[in-house]
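Here is the structure we will look at.
Removed from the display is one protein chain of the complex; every other protein chain stays in position.
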Amino acid sequence: MMNREFSLQLLHDMLLVRRSEEAIARHYPQQQMRCPVHLSIGQEAAAVGICAALTHQDQAVSTHRSHAHYLAKGGDLDALIAELHGKATGCCGGRGGSMHLSDRRVGFLASTAIVGNSIPVGVGMALSQQLKRSQAVTCVFLGDGAVEEGVFYEAANFAAVRRLPVLFACENNRYSVYAGLEKRQPAGRKLTALAEGIGLRAWEVDGNDVEAVAELTADVVASLRDGAGPAFIEMPTYRWLEHCGHADDDHLGYRPEGELAAWQARDPLMAMLARIQPDAAWLAATESVLAQRIDAAFQRALAAPYPSPASAFDGIYASPLQEND
Amino acid sequence: MMNREFSLQLLHDMLLVRRSEEAIARHYPQQQMRCPVHLSIGQEAAAVGICAALTHQDQAVSTHRSHAHYLAKGGDLDALIAELHGKATGCCGGRGGSMHLSDRRVGFLASTAIVGNSIPVGVGMALSQQLKRSQAVTCVFLGDGAVEEGVFYEAANFAAVRRLPVLFACENNRYSVYAGLEKRQPAGRKLTALAEGIGLRAWEVDGNDVEAVAELTADVVASLRDGAGPAFIEMPTYRWLEHCGHADDDHLGYRPEGELAAWQARDPLMAMLARIQPDAAWLAATESVLAQRIDAAFQRALAAPYPSPASAFDGIYASPLQEND
Amino acid sequence: MARIHAAQAIHDALHLAMAADPGVVCYGLGIDDPKRIFGTTAGLQEAFGAERVFDMPTAENAMTGIGIGAALGGMRPVMCHQRLDFFLLAMDQLVNNAAKWRYTFGEGHKVPLTLRLILGRGWGQGPTHSQNLQAWFAHVPGLKVVMPASAADAKGLLLSAIFDDDPVVFLEHRWIHAAIGEVPDGDVRVPIGKAATVREGDALTIVAMSYLVAEAHHACRALEQAGVYCELIDLRTIKPLDMATIRASVARTGRLLVLDSGFATGSVAGEIIARIAMDDWSLLRAAPQRLAAPDCPEPTSYGLTRQFYTEAGDIVRAAGKMLGLSQLPLEALPPARTHHDVPGDWFTGPF
Partner (left out) sequence: MARIHAAQAIHDALHLAMAADPGVVCYGLGIDDPKRIFGTTAGLQEAFGAERVFDMPTAENAMTGIGIGAALGGMRPVMCHQRLDFFLLAMDQLVNNAAKWRYTFGEGHKVPLTLRLILGRGWGQGPTHSQNLQAWFAHVPGLKVVMPASAADAKGLLLSAIFDDDPVVFLEHRWIHAAIGEVPDGDVRVPIGKAATVREGDALTIVAMSYLVAEAHHACRALEQAGVYCELIDLRTIKPLDMATIRASVARTGRLLVLDSGFATGSVAGEIIARIAMDDWSLLRAAPQRLAAPDCPEPTSYGLTRQFYTEAGDIVRAAGKMLGLSQLPLEALPPARTHHDVPGDWFTGPF
């Protein structure tokens, strides 16, 4: 059993992610966020449960679908929303947009738009942690699609050879864009069995049960800090909205009839609410504070300036090139 | 139990490979074969046992260490030796050299010098076989090092998804150049378990026992022709000479003292000789015919012309570029 | 003849090719999904079956090698990537295998593989969804590279690519999908290796590729208002370069401006300029020039991307400078789009 304060924190963080993503979806059609967005509504428990076991010293890398990871890792809501707007106040000064988030203050190293390509970077970060005898670990968020990239396999192999403190946190939402698992992976293959075959320690946990994820992850991260070697956690979960964009796309028929509804019936947020039955006043206050924070974030983002066009070519290099023209 | 004629054929083919490789090693210091060579002495049973189950309609792809595979697949000894000499009569007209062999007459599609990069090509060939409803299969030879490349994993995954008629024939000689498995792969990880994790059917068989390899492969290939889906055969074996070149390099000390000797005591050729006890006259005749064939191949290769320098830029394209200069 | 847009033309080419040759197989992420790769593969799986038209795992490198193997097995695979940037994972297969095997292994090893790589632009595509790496592909012996600018060429070059016996990189700019034009019916091919002179003139030779041809047309029209007639050459094929056409034009104009959608340093534009400088020195009456993308990763922000694309105004300015025009006919250009980061006001994101 978890202590109640911690449970409330998990609930709070899931609400933060859900309400933020809902607000992004609501505002997106206004075309002020002029970049592709991949929302995590339905998948909040995985992000929040995993990050609950991590500190700011711990590092995370993520994917195209990273808003939830960033917020759960302690990211700055204002900086996120501003980044989606391409504004100078964004966490990457607008250069990254939704698919390239980063905030070293909270150990959110990078998210990237090339499927799988942040995975080895996370493993390399774990290598540096090991070399420095740090207690910190690195969490690599990945999807069930990213597992298909050879770079996952190569990186996992190396992590196992060197027993690196790295956690592969896999949100298996069964889809890569519109393609179901059966088009992409052998029938009946378990991701945990695959991970074990490669040499990782592996667990599966209900990706819609934030407490279960948090509990398991706490244990696994502790074992990582003890040098037990890399671990893989598979979290079955489900994306509610379209792959990229703000809308519901269930009418397109790429998912079996009723599949979405069945997963919505297992809404991770409602499940947690039902389970811990928070005080109504707490809930109302939390919702209202979140609504205000989110509202304010959008207002600030809209009001913020774009980065100066004059700065467009700055900072390509850390040690500037001296083109001797 | 195998029929004796077949066993003698296996023995013959192993002798062909062994004597050819020995001759290459002997001649190499004369610097007439001006390309890197990777010899298979000690690993003949794997090549011969696998290929014994394949027909010329079946296809094979291979690696930098492919002489044995080429010969076992029915390749032309003269064309091999000429290719190593860079001569016009080589199986690739001298353009490929030892590391790039090919002979479509015998279903030897290609061997390449980039570790792992012939693997997906073999899988693609198997895809074409499946699409054409052919009964033919494709054999992908690979080493224990190549298994580390992500492309193996990606290709195996696709083969499993589409149930392609492809056999991954893995010679696990425990080394990648000078690096033992323990530097490169997780301790205690079985390649068969890895392959199964990915979704392949997998077997291990003594790579120094040609009959065992041939028997298992015959069954596995039959199952491939029946559409049972891709298979992986791990064959523990051992390379006797240096990774690249003609010499013994055991003095370098990168392999544990006595390891080579122990494997040499399990010489696949001697084991087969001991097991089937061929008639002495047969053996003497076979050796002498082989010696003559090999000798003749070297003489012909030496006598053959280099490809004409004027042809150096021919055939880059199948439909020639018309540079409109 | 029909007036259709390039996405439809590509679609038509795929249907024609698959119907004509049972060896043609098409695959790529999303090929059979509801969006059908911007509509270009609509109906393909329905018409030709799931064996010949299929989605794939996210595994670009192996899937390219698989295309090579299938090609050697007698197929004509057409692989599609929704962004060129994803294909960086497959350089080993492309360069070490596809490009080299015909040469290394001989006649039995033709690799009739077509790679449709879509080039992103605008709407926050950012650093890894917007790269135009035609210069890389052009550097590799054994590859052919085409970049259509019009609907007709999209169809005709794709057909040529598919039926060519060598690997062809078909670089398909996202913004030409909407280009409308007359497209011949049936299997009408545009030869690989031939540029097209799409406007005639004697003041200046402008060489462009892909979407930049559209911008160049605007610029040329505006310059004509000022009495300056530029010759506009649509490269169409990047490798091999049709230097004969460029040379003949420079012989008339004495002036060369090359537009390139890739990073400036090491661009195809630079190669063309170098070749003219080396081989046709005496034809030039002034220093040749290029307009290319800046040597900078492309940022995502709407506020930063305007400078990353060559537009008609930039071309007019460059031409004006080369020709010493005192007045630039900028007002003769069509009105700017409301937003620089979309092909037209009809575009509402996300891609």
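We just call them A, B and C in the order they show up, numbering each chain from 1.
Heads up, the rule we're going with is that a residue touches a chain if its C-beta (ideal position, glycine included) is under 8 Å from a C-beta of that chain, and two chains touch if they have at least 3 such contacts.
All of these numbers come straight from a predicted model, not from anything done at the bench.
Out of B:A146, B:A160, B:L200 or B:L224, which residue would touch the omitted chain in the full complex?
Hidden-chain contact among the options goes to B:A146.
For a quick check of understanding: of A:R26, A:H56 or A:R104, which residue touches the chain that isn't displayed?
Reading the full complex, the residue touching the unseen chain is A:R104.
Which residue among B:H12, B:R104 or B:R184 touches the omitted chain?
The single option touching the absent chain is B:R184.
Looking at A:C35, A:V48, A:V137 or A:V151, which residue reaches the missing chain?
Residue touching the chain left out of view: A:V151.
With the missing chain put back, which residues of chain A would touch it? List them for me.
59, 61, 92-93, 95-96, 100, 102, 104, 109-110, 112, 114, 117-129, 131-132, 138, 150-151, 153-155, 157-158, 161, 315-319, 321-325
Could you pull out which residues of chain B are in touch with the chain that's been left out?
Given the touch definition above, chain B has residues 28-29, 31, 33-37, 86-88, 90, 93-100, 112-116, 145-146, 148-151, 176-179, 183-185, 244-245, 249, 252-254, 305-309, 311-313, 316 touching the missing chain.
Over the whole complex, note the residues of chain C touching the chain we left out.
Considering the whole complex, chain C reaches the absent chain at 61, 85, 88-89, 91-92, 95-96, 99-100, 103-104, 126-128, 131, 133, 135-136, 138-142, 239, 241, 262-263, 265-271, 273-279, 281-282, 286-290, 294-297, 299.
In this section, only the chains that are shown with their structure count from here on.
Using Cα averages as centroids, what's the distance between chain A and chain C in whole Å?
One centre to the other, that is 35 Å.
Which residue numbers or ranges of chain A touch two or more of the other chains?
148-151, 183-185
Mark out which residues of chain C touch at least two other chains, giving numbers and ranges.
56-57, 59, 61-62
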